[in-house]
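Below is one structure; the comments refer to it alone.
Every protein chain except one is present and positioned as in the full complex.
Chain IDs A, B and C follow the sequence of writing; residue 1 opens each chain.
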Amino acid sequence: MNVGFIGLGRMGQGMARRILSGGHDLLVHDVDTSHLTEIVAAGARAAASVAGVCEGRDVVVTMLVEDATVIDVALRNGGMRDSLPAGGIHLAMGTYGVAAIRTLAAAHAEANQVLVAGPVLGRPDLASTGQLGIVTAGRDDAVERCGPLFQVIGRRAFHAGATPEAATVVKLSNNLVLGSAMVAMAEGFSLVRKYGVEAQVLYDVMTEGLFAAPAYKGYGKTMVDRSWDQVGSPITVGLKDANLIQAAADLGRVPMPGFNVYRDRLLGAVAHGDGDKDQAVLAREQARASGLE
Amino acid sequence: MNVGFIGLGRMGQGMARRILSGGHDLLVHDVDTSHLTEIVAAGARAAASVAGVCEGRDVVVTMLVEDATVIDVALRNGGMRDSLPAGGIHLAMGTYGVAAIRTLAAAHAEANQVLVAGPVLGRPDLASTGQLGIVTAGRDDAVERCGPLFQVIGRRAFHAGATPEAATVVKLSNNLVLGSAMVAMAEGFSLVRKYGVEAQVLYDVMTEGLFAAPAYKGYGKTMVDRSWDQVGSPITVGLKDANLIQAAADLGRVPMPGFNVYRDRLLGAVAHGDGDKDQAVLAREQARASGLE
Amino acid sequence: MNVGFIGLGRMGQGMARRILSGGHDLLVHDVDTSHLTEIVAAGARAAASVAGVCEGRDVVVTMLVEDATVIDVALRNGGMRDSLPAGGIHLAMGTYGVAAIRTLAAAHAEANQVLVAGPVLGRPDLASTGQLGIVTAGRDDAVERCGPLFQVIGRRAFHAGATPEAATVVKLSNNLVLGSAMVAMAEGFSLVRKYGVEAQVLYDVMTEGLFAAPAYKGYGKTMVDRSWDQVGSPITVGLKDANLIQAAADLGRVPMPGFNVYRDRLLGAVAHGDGDKDQAVLAREQARASGLE
Partner (left out) sequence: MNVGFIGLGRMGQGMARRILSGGHDLLVHDVDTSHLTEIVAAGARAAASVAGVCEGRDVVVTMLVEDATVIDVALRNGGMRDSLPAGGIHLAMGTYGVAAIRTLAAAHAEANQVLVAGPVLGRPDLASTGQLGIVTAGRDDAVERCGPLFQVIGRRAFHAGATPEAATVVKLSNNLVLGSAMVAMAEGFSLVRKYGVEAQVLYDVMTEGLFAAPAYKGYGKTMVDRSWDQVGSPITVGLKDANLIQAAADLGRVPMPGFNVYRDRLLGAVAHGDGDKDQAVLAREQARASGLE
């Protein structure tokens, strides 16, 4: 396929390289052209503009961080909507809110283009080895056409349905489950500490039993080691995603009290100056609330 | 060792049989003598009273369901305290509250006996194959003396500390983490349903990724299949344990808002007539709150 | 009427004096006999025992602080149940839990006596001037017989129903509404402080408008003035009542997430060393959670 790619940050780099490795023709674009050096050296060609990376392409992938950015890139004069050919696919692989996805889908539909949502699960190391999870949603034929890309980018694509926002909501739900797991561990660690028990004991019980999974092994270990200065996913990014989750719950009319607790703890962490720490610092936030710090 | 065992329910049966298999001399007692048939056939001897099962024993294991029951068995006239020899160990392997454990520990100490807490993690099938997790706490020498029993009963013993309540609190914390995981899944499933997504999609994303663990695979599947009529752990038992968790949080002065959500959902499930269903029915309780049922 | 009165603390003193002023014959009893000096000087006679204060009385009022105390006084050998004449009324005017009230009601019924619950609303100053509110519940004829006492003790009696626990639950519900009001003010004060607004401004807006009521004027002022060292109702008493509220919600199967927040804040206040402060210190607890202290 001939493919465009906008947004060559750390995640985007790995994904684009995987697309190249699949033998696809790849045009790339990023406002920060320093991001393009490596991928061009690997065989991609650079386009100087959004229009340049879209014209004549079958599929253009975006991997941009904010709702506002992807909407700007897609909808501004000379943006993706104005440049993608009729029938072209905008494959949005960042994590965006429901409202943003709806806006994009409607805009592309008016221009006889198709939005496919394909938010990914995983960090840059998984991106570079093609081990990401991908949640997909959009018109069946369009999702099918993206199949070869999903195959090289991810270990598995989970198809969520025919409306692009379906993928968004699944991705966000996975995040809310993660947030609640962190809150729960934090509560557990504070509780055992109050009774003089080392956090490590609870960690071992959890991760060798019912909770033998990456969410608990990873964030739990950071909580036990208090190593939240080594930041994987910072509190502020958690808060950004939490606001997307909340907006989705709002539009869907779903009261989510468990999620609210996670969101409150994120706010509290920022209020106490821990906004730049890894989300595992929620253990310290809970400890503060318990009079332990 | 010569061992006594009180409480031969489904869990107790499996555990007692493992003790026999370790070559220990085993006396057993249960108010319901029909529970004794099998284990006696397997080589144990039956004692007609609590006193009978305690006299001259090195260790007496209790596997009883309620705080009130174990306290009664231990402290009534002619109970364990009055019958265990000096230096004897009461190894309490049920899940009891902090206050109950403290009461037992103090009573046995006065009688020159020792309480060791060893609550187990796992269901009857794991009990019968010696695959339970065991959280242990108590005086170091006493815990060490129980070592041969832990070896045959469980796959691993996690030592929580020198005060018996430490084990209780670790066990309860593991339960609270489980409760929060169920609440989180329930919220996620309701959220995706509101956007027309099959619950199975979120299930797959979770259990093939960050949440590839028994807690999510088991309860999540029951939620997806709506098979909560096949009851593993019913809502009412969850509520009993939740009250122990809450009491521990109270005594420890730990605000646990995430846990409160779980407890409220349990109450709601009972209020809506689902008290006898499997705890996975929390997915339906959340769906009700979301206007989905 | 001939009346007995057990529990001459600060509240009880005022209430007993009002009964005297109504022209009733009054026998009084307290384990701390120093509490009896004043009321005896005012015309009551002292009884040396619970039995002594109950024998031959139409009604015996108890004004004791704890569930355990009133149950002990009523049910121990030689206690109220053993001493009140048949048809006699135990008028329980303290704030007790549902389970305690049920236990008392059943015990007195077996002895052909009647329990009437009459928990009061108000502090000692209102007790001494007969301005308490009283919530009443119990058998209609018995409540009616107590009418002359209610008239002198309180400004108004609110009748809740024929089962004594009905009064308990109304009293506890009034407390939960108060707790939530304090939480709400605390949140509001923290929010405006974050935007540089004096707490006094919000206080004025509230108390000259929708919230022109004692709950807001009193606790709100203490929050604004940070004068929680002058203790009206301490955190620890709030926590005791909160546990009664929670037990009532449990038995009734009522999820109360708003109340849970109040309870968690009380726990947090104790954890931070504020257990002996006035409940208005919840404003500081919320401020802590907001990174303001």
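Please note the rule applied: contacts are C-beta pairs under 8 Å (C-beta built on N, C-alpha and C of every residue); 3 or more make two chains touch, one makes a residue touch a chain.
Small disclaimer: the values here were computed from a predicted structure and weren't measured.
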| query | Which residue from C:Ala42, C:Ala68, C:Ala106 or C:Val205 sits in contact with the chain not drawn here? | reply | C:Val205
| query | Which one touches the absent chain: C:Ala127, C:Ala181 or C:Ala271? | reply | C:Ala181
| message | Using the touch definition from the top, which of C:Pro85, C:Pro124, C:Pro148 or C:Gly161 touches the missing chain? | response | C:Gly161
| query | If you put the missing chain back, which residues of subunit C would it touch? | reply | 98, 121-122, 133, 135, 156, 158-161, 163, 165-166, 169-174, 176-181, 183-185, 187-192, 194-198, 201-202, 204-206, 208-216, 248-249, 252-259, 261-262, 264, 289-291
| task | Spell out the interface residues on subunit A facing the chain that's missing from view. | result | 243, 246, 249-250, 253-257, 260-261, 264-265, 267-268, 270-271
| note | Against the hidden chain, subunit B presents residues 257, 268, 271-273, 288-292
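Basically, only the chains that are shown with their structure count from here on.
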| In terms of residue numbering, is the interface formed by subunit B and subunit C classified as same (over half shared) or different (under half shared)? | same
| field | Relative orientation of copies subunit A and subunit B, as a Cα rotation angle in degrees, nearest 5 | value | 180
| query | Of all chain pairs, which one counts the most C-beta contacts? | reply | A-B
| field | Separation of subunit B from subunit C, taking each centre as the mean of its C-alpha atoms, in whole Å | value | 38
| Among the residues of subunit B, which are close enough to touch at least two other chains? | 249, 253-257, 261, 264
